[in-house]
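Here is the structure we will look at, set down as C-alpha coordinates.
Only one protein chain is missing from this complex, and each of the others stays in its spot.
Order as written gives the chain letters A, B and C; numbering starts at 1 within each chain.
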Amino acid sequence: MFSSETTIRVRYAETDQMGYVYYGNYATYYEVGRVEAMRSIGFSYGKMEENGIMMPVLENHSRFLLPGKYDELLTIRTEVKDMPGVKIRFHYYIYNETLELINEGETLLTFLRTDTHRPCRPPADLLELLRPYFTT
Amino acid sequence: MFSSETTIRVRYAETDQMGYVYYGNYATYYEVGRVEAMRSIGFSYGKMEENGIMMPVLENHSRFLLPGKYDELLTIRTEVKDMPGVKIRFHYYIYNETLELINEGETLLTFLRTDTHRPCRPPADLLELLRPYFTT
Amino acid sequence: MFSSETTIRVRYAETDQMGYVYYGNYATYYEVGRVEAMRSIGFSYGKMEENGIMMPVLENHSRFLLPGKYDELLTIRTEVKDMPGVKIRFHYYIYNETLELINEGETLLTFLRTDTHRPCRPPADLLELLRPYFTT
Partner (left out) sequence: MFSSETTIRVRYAETDQMGYVYYGNYATYYEVGRVEAMRSIGFSYGKMEENGIMMPVLENHSRFLLPGKYDELLTIRTEVKDMPGVKIRFHYYIYNETLELINEGETLLTFLRTDTHRPCRPPADLLELLRPYFTT
(Lines give C-alpha, C1' and ligand atoms only; values in the text may rest on other atoms or scores of the structure.)
Protein backbone atom coordinates (compact mmCIF):
# COMPACT_ATOMS: atom_id res chain seq x y z
CA MET A 1 0.00 0.00 0.00
CA PHE A 2 1.15 3.50 -0.76
CA SER A 3 0.35 6.24 1.74
CA SER A 4 1.31 9.90 1.93
CA GLU A 5 0.35 12.92 3.98
CA THR A 6 0.03 16.60 3.20
CA THR A 7 -1.49 19.56 4.99
CA ILE A 8 -3.90 22.22 3.85
CA ARG A 9 -5.00 25.43 5.53
CA VAL A 10 -8.76 26.11 5.29
CA ARG A 11 -9.40 29.36 3.43
CA TYR A 12 -12.20 31.78 4.17
CA ALA A 13 -13.38 31.29 0.59
CA GLU A 14 -13.97 27.63 1.39
CA THR A 15 -16.32 28.21 4.31
CA ASP A 16 -20.06 28.71 3.98
CA GLN A 17 -22.60 30.50 6.13
CA MET A 18 -22.97 27.44 8.35
CA GLY A 19 -19.44 28.32 9.44
CA TYR A 20 -18.15 25.02 8.02
CA VAL A 21 -16.09 24.07 5.00
CA TYR A 22 -18.62 23.79 2.16
CA TYR A 23 -19.06 20.11 1.33
CA GLY A 24 -18.12 20.53 -2.32
CA ASN A 25 -14.67 21.82 -1.40
CA TYR A 26 -13.52 18.45 -0.10
CA ALA A 27 -13.19 17.33 -3.73
CA THR A 28 -10.51 20.01 -4.10
CA TYR A 29 -8.82 18.81 -0.91
CA TYR A 30 -8.79 15.30 -2.36
CA GLU A 31 -7.21 16.71 -5.52
CA VAL A 32 -4.46 18.32 -3.46
CA GLY A 33 -4.06 15.08 -1.51
CA ARG A 34 -3.52 12.87 -4.54
CA VAL A 35 -1.35 15.36 -6.46
CA GLU A 36 0.94 15.85 -3.46
CA ALA A 37 0.98 12.08 -2.83
CA MET A 38 2.24 11.54 -6.38
CA ARG A 39 4.71 14.41 -6.05
CA SER A 40 6.10 12.83 -2.85
CA ILE A 41 7.39 9.87 -4.88
CA GLY A 42 8.69 12.09 -7.66
CA PHE A 43 5.74 12.00 -10.06
CA SER A 44 4.24 15.20 -11.44
CA TYR A 45 0.59 15.18 -12.50
CA GLY A 46 1.21 18.39 -14.44
CA LYS A 47 4.10 16.89 -16.43
CA MET A 48 2.01 13.81 -17.22
CA GLU A 49 -0.70 16.03 -18.65
CA GLU A 50 1.85 17.93 -20.73
CA ASN A 51 2.97 14.52 -22.03
CA GLY A 52 -0.51 13.76 -23.29
CA ILE A 53 -2.19 11.78 -20.54
CA MET A 54 -4.94 13.12 -18.33
CA MET A 55 -6.85 11.63 -15.41
CA PRO A 56 -10.55 12.47 -15.27
CA VAL A 57 -12.51 11.39 -12.22
CA LEU A 58 -15.06 8.60 -12.67
CA GLU A 59 -16.42 8.35 -9.13
CA ASN A 60 -16.27 10.36 -5.93
CA HIS A 61 -17.50 9.25 -2.52
CA SER A 62 -17.35 11.31 0.64
CA ARG A 63 -18.44 10.91 4.24
CA PHE A 64 -18.59 14.09 6.31
CA LEU A 65 -17.96 13.13 9.92
CA LEU A 66 -17.20 16.44 11.58
CA PRO A 67 -17.19 20.00 10.26
CA GLY A 68 -14.00 21.51 8.89
CA LYS A 69 -13.47 25.03 10.22
CA TYR A 70 -11.86 28.23 8.97
CA ASP A 71 -8.09 28.48 9.37
CA GLU A 72 -7.64 24.92 10.59
CA LEU A 73 -4.53 23.18 9.35
CA LEU A 74 -5.98 19.93 8.05
CA THR A 75 -3.93 16.82 7.42
CA ILE A 76 -4.89 14.74 4.40
CA ARG A 77 -3.68 11.16 4.30
CA THR A 78 -3.94 9.73 0.79
CA GLU A 79 -3.70 6.01 0.17
CA VAL A 80 -3.48 3.82 -2.91
CA LYS A 81 -4.35 0.30 -1.81
CA ASP A 82 -3.96 -1.48 -5.14
CA MET A 83 -1.59 -1.11 -8.07
CA PRO A 84 -3.41 0.90 -10.75
CA GLY A 85 -4.54 -0.61 -14.04
CA VAL A 86 -6.47 1.57 -16.48
CA LYS A 87 -8.09 2.95 -13.34
CA ILE A 88 -6.65 4.10 -10.04
CA ARG A 89 -8.44 4.45 -6.74
CA PHE A 90 -7.34 6.92 -4.07
CA HIS A 91 -8.57 6.89 -0.48
CA TYR A 92 -8.51 10.02 1.66
CA TYR A 93 -8.60 10.56 5.42
CA ILE A 94 -8.75 14.14 6.61
CA TYR A 95 -7.85 15.05 10.20
CA ASN A 96 -8.22 18.34 12.02
CA GLU A 97 -5.65 19.85 14.39
CA THR A 98 -6.86 17.76 17.32
CA LEU A 99 -6.41 14.63 15.17
CA GLU A 100 -10.10 13.93 14.80
CA LEU A 101 -11.05 12.25 11.54
CA ILE A 102 -13.43 14.78 9.99
CA ASN A 103 -13.84 13.37 6.47
CA GLU A 104 -13.13 10.23 4.53
CA GLY A 105 -13.51 9.67 0.85
CA GLU A 106 -12.37 7.91 -2.24
CA THR A 107 -12.11 8.75 -5.90
CA LEU A 108 -11.78 6.48 -8.90
CA LEU A 109 -9.88 8.00 -11.82
CA THR A 110 -8.93 6.71 -15.23
CA PHE A 111 -6.05 7.40 -17.60
CA LEU A 112 -6.97 8.93 -20.96
CA ARG A 113 -4.84 10.00 -23.89
CA THR A 114 -5.42 13.73 -24.28
CA ASP A 115 -5.47 13.57 -28.10
CA THR A 116 -7.90 10.69 -28.61
CA HIS A 117 -9.68 10.74 -25.22
CA ARG A 118 -9.27 6.97 -25.19
CA PRO A 119 -8.33 4.97 -22.10
CA CYS A 120 -4.69 4.02 -21.78
CA ARG A 121 -2.28 2.34 -19.39
CA PRO A 122 -0.78 4.45 -16.61
CA PRO A 123 2.57 6.10 -17.45
CA ALA A 124 5.43 3.59 -17.03
CA ASP A 125 7.29 5.83 -14.59
CA LEU A 126 4.25 6.12 -12.31
CA LEU A 127 4.00 2.33 -12.19
CA GLU A 128 7.70 2.01 -11.45
CA LEU A 129 7.51 4.57 -8.65
CA LEU A 130 4.49 2.84 -7.10
CA ARG A 131 5.66 -0.78 -7.46
CA PRO A 132 7.97 -0.80 -4.40
CA TYR A 133 4.93 -0.15 -2.20
CA PHE A 134 3.12 -3.22 -3.46
CA THR A 135 5.77 -5.94 -3.58
CA THR A 136 5.31 -8.59 -0.96
CA MET B 1 -41.57 9.48 -4.95
CA PHE B 2 -40.95 13.17 -5.30
CA SER B 3 -39.17 14.39 -8.41
CA SER B 4 -38.39 17.85 -9.72
CA GLU B 5 -36.31 19.37 -12.51
CA THR B 6 -34.30 22.54 -12.80
CA THR B 7 -31.71 23.82 -15.25
CA ILE B 8 -28.29 25.30 -14.77
CA ARG B 9 -25.97 27.02 -17.23
CA VAL B 10 -22.31 25.94 -16.93
CA ARG B 11 -20.12 28.93 -16.05
CA TYR B 12 -16.59 29.50 -17.27
CA ALA B 13 -15.50 29.58 -13.62
CA GLU B 14 -16.70 26.00 -13.28
CA THR B 15 -14.56 24.56 -16.07
CA ASP B 16 -10.98 23.38 -15.63
CA GLN B 17 -8.07 23.10 -18.02
CA MET B 18 -9.30 19.72 -19.23
CA GLY B 19 -12.12 21.74 -20.78
CA TYR B 20 -14.65 19.98 -18.54
CA VAL B 21 -16.71 20.98 -15.54
CA TYR B 22 -14.37 20.43 -12.56
CA TYR B 23 -15.59 17.35 -10.68
CA GLY B 24 -15.97 19.22 -7.38
CA ASN B 25 -18.52 21.60 -8.87
CA TYR B 26 -21.18 18.91 -9.22
CA ALA B 27 -21.71 19.17 -5.46
CA THR B 28 -22.84 22.75 -6.07
CA TYR B 29 -25.11 21.59 -8.88
CA TYR B 30 -26.64 19.06 -6.48
CA GLU B 31 -27.18 21.88 -3.99
CA VAL B 32 -29.04 23.89 -6.62
CA GLY B 33 -31.00 20.77 -7.58
CA ARG B 34 -32.26 20.04 -4.07
CA VAL B 35 -32.93 23.68 -3.13
CA GLU B 36 -34.95 24.25 -6.30
CA ALA B 37 -36.75 20.92 -5.81
CA MET B 38 -37.85 22.07 -2.35
CA ARG B 39 -38.77 25.51 -3.67
CA SER B 40 -40.95 23.89 -6.37
CA ILE B 41 -43.30 22.56 -3.66
CA GLY B 42 -43.24 25.82 -1.75
CA PHE B 43 -40.49 25.11 0.78
CA SER B 44 -37.60 27.52 1.28
CA TYR B 45 -34.31 26.15 2.55
CA GLY B 46 -33.25 29.71 3.43
CA LYS B 47 -36.35 30.32 5.55
CA MET B 48 -35.84 27.02 7.36
CA GLU B 49 -32.33 28.08 8.26
CA GLU B 50 -33.59 31.43 9.52
CA ASN B 51 -36.03 29.47 11.66
CA GLY B 52 -33.21 27.60 13.35
CA ILE B 53 -32.81 24.36 11.42
CA MET B 54 -29.92 23.61 9.10
CA MET B 55 -29.11 20.64 6.89
CA PRO B 56 -25.46 19.64 6.79
CA VAL B 57 -24.42 16.95 4.32
CA LEU B 58 -23.39 13.57 5.75
CA GLU B 59 -22.55 11.71 2.54
CA ASN B 60 -22.01 12.53 -1.10
CA HIS B 61 -21.66 10.05 -3.95
CA SER B 62 -21.08 10.93 -7.58
CA ARG B 63 -20.54 9.05 -10.81
CA PHE B 64 -19.13 11.07 -13.70
CA LEU B 65 -20.38 9.48 -16.91
CA LEU B 66 -19.66 12.15 -19.51
CA PRO B 67 -17.97 15.52 -19.29
CA GLY B 68 -20.00 18.66 -18.66
CA LYS B 69 -18.97 21.47 -20.98
CA TYR B 70 -18.85 25.25 -20.83
CA ASP B 71 -22.12 27.07 -21.54
CA GLU B 72 -24.22 23.91 -21.71
CA LEU B 73 -27.69 24.22 -20.25
CA LEU B 74 -27.79 21.21 -17.97
CA THR B 75 -30.98 19.70 -16.60
CA ILE B 76 -30.87 18.40 -13.05
CA ARG B 77 -33.55 15.97 -11.99
CA THR B 78 -33.72 15.66 -8.22
CA GLU B 79 -35.58 12.81 -6.57
CA VAL B 80 -36.55 11.97 -3.01
CA LYS B 81 -37.46 8.30 -2.98
CA ASP B 82 -38.38 7.93 0.69
CA MET B 83 -40.10 10.17 3.23
CA PRO B 84 -37.39 11.82 5.33
CA GLY B 85 -36.82 10.98 8.99
CA VAL B 86 -33.93 12.67 10.82
CA LYS B 87 -32.11 12.17 7.54
CA ILE B 88 -33.09 12.85 3.96
CA ARG B 89 -31.58 11.35 0.83
CA PHE B 90 -31.63 13.15 -2.51
CA HIS B 91 -30.81 11.53 -5.85
CA TYR B 92 -29.59 13.59 -8.82
CA TYR B 93 -29.53 12.89 -12.53
CA ILE B 94 -27.86 15.49 -14.72
CA TYR B 95 -28.49 15.62 -18.45
CA ASN B 96 -26.79 17.71 -21.14
CA GLU B 97 -28.56 19.45 -24.03
CA THR B 98 -28.67 16.28 -26.12
CA LEU B 99 -30.32 14.50 -23.19
CA GLU B 100 -27.35 12.32 -22.37
CA LEU B 101 -27.03 11.43 -18.69
CA ILE B 102 -23.65 12.92 -17.78
CA ASN B 103 -23.69 12.56 -13.99
CA GLU B 104 -25.61 10.82 -11.28
CA GLY B 105 -25.24 11.24 -7.58
CA GLU B 106 -26.85 11.17 -4.20
CA THR B 107 -26.43 13.05 -0.97
CA LEU B 108 -27.54 12.18 2.53
CA LEU B 109 -28.33 15.18 4.74
CA THR B 110 -29.51 15.51 8.29
CA PHE B 111 -31.58 18.07 10.15
CA LEU B 112 -29.84 19.93 12.97
CA ARG B 113 -31.02 22.66 15.32
CA THR B 114 -28.79 25.64 14.65
CA ASP B 115 -28.55 26.58 18.34
CA THR B 116 -27.66 23.20 19.83
CA HIS B 117 -26.30 21.46 16.72
CA ARG B 118 -28.37 18.46 17.76
CA PRO B 119 -30.34 16.31 15.32
CA CYS B 120 -34.03 17.07 15.02
CA ARG B 121 -37.11 16.06 13.08
CA PRO B 122 -37.70 17.71 9.69
CA PRO B 123 -39.86 20.84 9.79
CA ALA B 124 -43.56 19.93 9.89
CA ASP B 125 -44.36 21.94 6.78
CA LEU B 126 -41.70 20.14 4.75
CA LEU B 127 -43.20 16.81 5.75
CA GLU B 128 -46.68 18.00 4.86
CA LEU B 129 -45.55 19.26 1.47
CA LEU B 130 -43.78 15.97 0.71
CA ARG B 131 -46.42 13.57 2.01
CA PRO B 132 -48.71 13.68 -1.05
CA TYR B 133 -45.88 12.23 -3.13
CA PHE B 134 -45.57 9.18 -0.91
CA THR B 135 -49.15 8.14 -0.20
CA THR B 136 -50.12 4.90 -1.87
CA MET C 1 -24.53 52.48 -24.88
CA PHE C 2 -25.45 48.83 -24.65
CA SER C 3 -27.17 47.61 -21.50
CA SER C 4 -28.63 44.27 -20.51
CA GLU C 5 -29.98 42.62 -17.37
CA THR C 6 -29.90 39.10 -16.06
CA THR C 7 -30.64 37.50 -12.71
CA ILE C 8 -28.68 35.11 -10.58
CA ARG C 9 -29.68 33.17 -7.46
CA VAL C 10 -27.05 33.18 -4.70
CA ARG C 11 -25.91 29.64 -3.95
CA TYR C 12 -24.95 28.31 -0.54
CA ALA C 13 -21.53 27.44 -1.99
CA GLU C 14 -21.01 31.15 -2.66
CA THR C 15 -21.54 32.30 0.91
CA ASP C 16 -18.82 32.40 3.54
CA GLN C 17 -18.91 32.20 7.31
CA MET C 18 -19.63 35.92 7.57
CA GLY C 19 -23.00 34.94 6.09
CA TYR C 20 -22.28 37.03 2.99
CA VAL C 21 -21.42 36.23 -0.60
CA TYR C 22 -17.62 35.74 -0.59
CA TYR C 23 -16.06 38.74 -2.32
CA GLY C 24 -14.22 36.63 -4.90
CA ASN C 25 -17.49 35.25 -6.25
CA TYR C 26 -18.56 38.58 -7.72
CA ALA C 27 -16.05 37.98 -10.52
CA THR C 28 -18.13 34.95 -11.46
CA TYR C 29 -21.30 37.03 -11.30
CA TYR C 30 -19.67 39.54 -13.65
CA GLU C 31 -18.82 36.67 -16.00
CA VAL C 32 -22.46 35.59 -16.05
CA GLY C 33 -23.50 39.21 -16.56
CA ARG C 34 -21.34 39.81 -19.63
CA VAL C 35 -21.95 36.38 -21.20
CA GLU C 36 -25.72 36.78 -20.85
CA ALA C 37 -25.49 40.38 -22.11
CA MET C 38 -23.79 39.13 -25.27
CA ARG C 39 -26.25 36.26 -25.60
CA SER C 40 -29.14 38.75 -25.38
CA ILE C 41 -28.08 40.29 -28.71
CA GLY C 42 -27.43 36.92 -30.30
CA PHE C 43 -23.70 36.54 -29.66
CA SER C 44 -22.30 33.38 -28.06
CA TYR C 45 -19.04 33.64 -26.14
CA GLY C 46 -18.70 29.86 -26.33
CA LYS C 47 -19.03 29.81 -30.13
CA MET C 48 -16.46 32.61 -30.43
CA GLU C 49 -14.01 30.53 -28.44
CA GLU C 50 -14.66 27.50 -30.61
CA ASN C 51 -13.89 29.75 -33.59
CA GLY C 52 -10.47 30.57 -32.21
CA ILE C 53 -10.87 33.80 -30.28
CA MET C 54 -10.76 34.05 -26.52
CA MET C 55 -11.21 36.95 -24.12
CA PRO C 56 -8.91 36.95 -21.10
CA VAL C 57 -9.49 39.55 -18.41
CA LEU C 58 -6.89 42.31 -18.05
CA GLU C 59 -8.38 44.28 -15.18
CA ASN C 60 -11.09 43.82 -12.59
CA HIS C 61 -12.41 46.47 -10.21
CA SER C 62 -15.12 45.94 -7.62
CA ARG C 63 -16.80 48.01 -4.95
CA PHE C 64 -18.75 46.10 -2.30
CA LEU C 65 -21.52 48.36 -1.07
CA LEU C 66 -23.82 45.98 0.76
CA PRO C 67 -23.56 42.26 1.49
CA GLY C 68 -25.10 39.73 -0.89
CA LYS C 69 -27.05 37.09 0.99
CA TYR C 70 -27.87 33.43 0.50
CA ASP C 71 -30.81 32.66 -1.82
CA GLU C 72 -31.30 36.24 -2.93
CA LEU C 73 -32.26 36.70 -6.55
CA LEU C 74 -29.75 39.29 -7.65
CA THR C 75 -30.15 41.41 -10.77
CA ILE C 76 -27.00 42.16 -12.72
CA ARG C 77 -27.08 45.07 -15.14
CA THR C 78 -24.19 44.91 -17.59
CA GLU C 79 -23.23 47.91 -19.68
CA VAL C 80 -20.82 48.51 -22.55
CA LYS C 81 -20.34 52.26 -22.78
CA ASP C 82 -17.94 52.38 -25.74
CA MET C 83 -17.61 50.38 -28.94
CA PRO C 84 -14.84 47.79 -28.35
CA GLY C 85 -11.48 47.95 -30.11
CA VAL C 86 -8.86 45.35 -29.25
CA LYS C 87 -10.17 45.76 -25.72
CA ILE C 88 -13.70 45.84 -24.34
CA ARG C 89 -14.84 47.26 -21.02
CA PHE C 90 -17.92 45.99 -19.20
CA HIS C 91 -19.56 47.76 -16.27
CA TYR C 92 -21.71 45.87 -13.75
CA TYR C 93 -24.35 47.00 -11.29
CA ILE C 94 -25.75 44.34 -8.98
CA TYR C 95 -29.04 44.88 -7.16
CA ASN C 96 -30.68 42.78 -4.47
CA GLU C 97 -34.39 41.97 -4.25
CA THR C 98 -35.22 45.29 -2.58
CA LEU C 99 -33.45 47.06 -5.46
CA GLU C 100 -30.50 48.25 -3.39
CA LEU C 101 -27.26 48.53 -5.33
CA ILE C 102 -25.00 46.08 -3.51
CA ASN C 103 -22.01 45.93 -5.83
CA GLU C 104 -20.55 47.74 -8.78
CA GLY C 105 -17.60 46.77 -10.87
CA GLU C 106 -15.91 46.82 -14.21
CA THR C 107 -13.69 44.49 -16.15
CA LEU C 108 -11.41 45.16 -19.07
CA LEU C 109 -10.96 42.25 -21.45
CA THR C 110 -8.99 41.79 -24.63
CA PHE C 111 -9.45 39.65 -27.72
CA LEU C 112 -6.75 37.03 -28.39
CA ARG C 113 -6.36 34.44 -31.13
CA THR C 114 -6.39 31.09 -29.37
CA ASP C 115 -3.66 29.63 -31.59
CA THR C 116 -1.09 32.44 -31.42
CA HIS C 117 -2.24 34.14 -28.20
CA ARG C 118 -1.81 37.43 -30.05
CA PRO C 119 -4.27 40.32 -29.76
CA CYS C 120 -6.84 40.62 -32.53
CA ARG C 121 -9.86 42.66 -33.52
CA PRO C 122 -13.24 41.69 -32.08
CA PRO C 123 -15.26 39.26 -34.22
CA ALA C 124 -17.07 41.11 -37.03
CA ASP C 125 -20.47 39.81 -35.97
CA LEU C 126 -20.02 41.07 -32.42
CA LEU C 127 -19.21 44.54 -33.76
CA GLU C 128 -22.24 44.45 -36.04
CA LEU C 129 -24.54 43.39 -33.23
CA LEU C 130 -23.22 46.14 -30.96
CA ARG C 131 -23.11 48.98 -33.48
CA PRO C 132 -26.82 49.87 -33.35
CA TYR C 133 -26.38 50.76 -29.67
CA PHE C 134 -23.68 53.30 -30.42
CA THR C 135 -24.92 55.17 -33.48
CA THR C 136 -25.92 58.70 -32.77
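In this text, a residue touches a chain if its C-beta (ideal position, glycine included) is under 8 Å from a C-beta of that chain, and two chains touch if they have at least 3 such contacts.
Source: prediction; values computed, not measured.
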Given B:13, B:83 or B:108, the one touching the chain that is not displayed: B:13
Contact footprint on chain A, counting only the chain that is left out: 9, 11-13, 27-28, 31-32, 35, 44-46, 49, 70-71
Sites on chain B contacted by the missing partner chain, in the whole complex: 12-13, 15-20, 22, 24, 70
Contacts of chain C with the absent chain, listed as residue ranges: 18, 20, 22-28, 31, 54, 56-64, 67
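Note that in this section only the chains that are shown with their structure count from here on.
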Interface sides of chain A and chain B: same vs different residues, half threshold: same
Rounded Å distance, chain A centre to chain B centre (Cα mean): 24
Residues within chain C bordering two or more other chains: 12-13, 70
